[in-house]
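Only a single protein chain was left out; the remaining protein chains are all shown in position.
Each chain carries a letter (A and B) given by its place in the written order, and its residues are counted from 1.
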Amino acid sequence: MDRFVFLTLDGLSRGAVYAAFALALVLIWRAARIVNFAQGAMAVATAYVAHSVAAATGSYWWGFLAALVAGLLLGALVDVAVMRLVDSTSPLNPVIVALGLVLLIQAVLGMVYGNEYRPAEAPFSRAALTLGGVGVLSPYDLFVLAAVGAVVVALAWMFARTGTGLRMRAAAFAPAVARLLGVDVGGMLTLGWALASGVGALAGLLVIPTELGLHPHAMDLVFVSAFTAAVVGGLDSPPGAVVGGLAVGLVLSYVSGYAGSDLAPLAVLVLLLAVLLIRPGGLFAQVTARRV
Amino acid sequence: MSTGELLGVRGLVAGYGAVPVLHTVDLSVPPRTIAAVVGANGAGKTTLLRAVSGLLPPTAGRIVLDGTDLRGTRVEQLVRRGVAHVPEGRGVVGELTVDENLRLGGLWRRDRADAARALDEVYQLFAPLARRRRHLGHQLSGGERQMLALGRALVGRPRLLLLDEPSLGLAPRVVAQIMALLRQLRDDTGLTVLLVEQNVRSALSVADQGVVMALGRIVASGPAAGLRDDDHLRHAYLGF
Partner (left out) sequence: MKGPTLARHLGAGAVAVALLVPVSFALEPFRAFQLATVAAYLCATAGLTVLTGLNGQLSLGHGALMAVGAYTVALSQTAFADAGVTGGWVLPVSFGAAVGATVAVGALVGVAAARLRGPYLAGVTLAVAVVVPALTVTFDGVLGGEQGLSVPVDPPPAGLGASFPYERWQLWIAGAATLPVLLLLGNLVRSRYGRTFRAVRDDEVAARLAGIDVARTQVLAFVVSAAGAGVGGGLLAVLAQSVSPGAFSLTLSLSLVMAVVVGGLGRLAGAGWGAVLLVALPDLTHSVTGLVSFPPALAQRMAGNLPLAVFGVTLVVVVVAAPGGIQGLLSRSGRALRSRPDPSTTHHP
C-alpha cells in the first residue's frame, strides 16, 4: 500500500511534466493544425541554454530564466523563419519539416556540446520526504507540480480572460473572420508558437534532471510520452492534455514500479496504440473539446 | 470634393486565378447612404465586397475610402479605418460565446471605455443576444447569428458597413427587422451601408441607392426607387 501511494504521487509528478509538454503540443495543434515533432529537440536546446547560463553565472535560476526566454524566442523563430514558408496543403509537409528541424537541432547540439550525457542539476533535493513513515513527494516533485500548476492556471486565465487570449482563439478557430475584425492572425500564430515552445522548454527543464541527464536526444522518449498524453486527451483539448499527461505519468509510474523500468518505453507504445485504435479522438474528446 | 463620396470603386478588376469575375466595376457611395448591390447568383456581388475589404486583392483598379486609396492596406487594418465586413455565411465564430464574439468586434479599439459602451448598446439593440451571452456561437439560430454578426460589426462603430446577404435563410419578419435597423442606424449614427442581396425586393425597398450587377459588370445604377419601378430591368436582371 505504501508503495502504491509512493508510485501514485511519483506518477503525478512525472505526469505533470508530460501534461505541460502535451499542452505545448496542443497549443500549436489548435493554432496551426501542426503537430510539432520538433518540440522535444527545441526543449533540449533550451535546456542546454540553461546549462550554459547556469555554468556561467553560477545560479540555477538564471539558467532557468534564460531557458524560458530562449524557448519563447525559438518558438517564434521556428514559426517565422520555417513553418510560415511551408506549403501545408499536404499535411505531410509540416511534419517532414519538423523532422528536418529535429535532425538539425540535435546535430548542432552534438557539435557544440558533444553527444555525452551531462549531469543536470536539480534546484531542490530529490530525496522523498516521509509522512507518517510513508515516502511521499520530494521537494523537487513539489517544485515540479507547483511550476506546472502555475503555468496551466496562467494559460487558462490568459485564454479565457484576456483580450490576447480571445484574439488567439479567434485566429485559430476562424482566421478569415478574425482578420476582418482587426486581429493580426499571423502575429497570434507566432505568439502561439512562442508560448508553446516556452511551455515545452519548462517541461524539458523539469524532466531532464529526473532522467539520465542532458543529451541531444534526452527528450525523444519524453516526446513520445507527451504525444501519447496529448492523444489520450484529444489533440484539440488543453484540459484533455493535462488529464492525459497525468494519466500517462501514472501508467508509466506503475509499470516502472511493479514491472520494471525497462518496460516503460514498451508501455508507452502499447498505450498509444491502444488509445488510437479504441478512441482515436481521445478519451475526453466529447466532454472537453469545446470547453477552454 | 471627397465630401460627396465615402466609398469609391474605380475600374475594379478582380477574380480567382486567371479568370476575372469583376470586369471594370465603377461605383460611388456617398456618406449616410444605404447602397444595395443586387443581381443574380454569380453576378460578382460577393466578389465585389471581398475586393473592397481586401480579402481578395484586385487585379486592377482602385478602391478609395474617404479620399484615401486603400491599396496596400492589409485586411486587419481596414477595421481601424472604419470599415466593417460581415461576410457571407455571417462569420460567427461557433467555438466562442456570444459575449466573446461581440467583444472581438471592439478589441482593436484604443478607447476601451467606448468599446464597452458600444457593447452595452448592442445588447440593448438585440435583446435575444443579451439573454444568450454565455451560449456558444454554434448554438444560435440563424436569426440570432445574423444579429450577432451585425452586432459584432457595430461594436467597432464603423463608418462603412459591408453586408453580404443578411437575409439568407431568415424569416421575412426577421429580414424586415434588420432592414429597419439599418435605416435607423443610418439616420442616428450616419452609417453608410453597402448591402449585397439576392432578395431584391427588400434590398431595394430599404436602400437609397441601387446597383444592378450581371456577369461581373454594373448594368444599372441610380436611386433605388427608380430601379424598383423599372419594368425592363426587373424582367431582364432581377426576375420579379
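One rule holds in what follows: contacts are C-beta pairs under 8 Å (C-beta built on N, C-alpha and C of every residue); 3 or more make two chains touch, one makes a residue touch a chain.
Bear in mind the structure is a predicted one, so any value in this text is a computation, not a measurement.
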item: Which displayed chains the unshown chain touches; value: A
item: Residue among A:107, A:129, A:146 or A:176 touching the omitted chain; value: A:107
item: Touch with the omitted chain, as defined above, among A:5, A:55, A:176 or A:273; value: A:273
item: Residues belonging to chain A that touch the chain removed from view; value: 29, 34-35, 37, 82, 85-87, 90-93, 95-97, 99-108, 110-112, 114-115, 217, 220-221, 223-224, 227-228, 231, 235, 262-263, 265-266, 268-269, 272-273, 276-277, 280
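Going forward, only the chains that are shown with their structure count from here on.
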item: Whole-Å gap between the CA centroids of chain A and chain B; value: 44
item: Footprint of chain B on chain A - complex, ascending; value: 163, 166-167, 169-170, 173-174, 176-185, 290
item: Complex interface listing, chain B residues touching chain A; value: 53, 55, 75-80, 84-85, 87, 91, 93-96, 100, 103-105, 107-108, 136, 152, 156
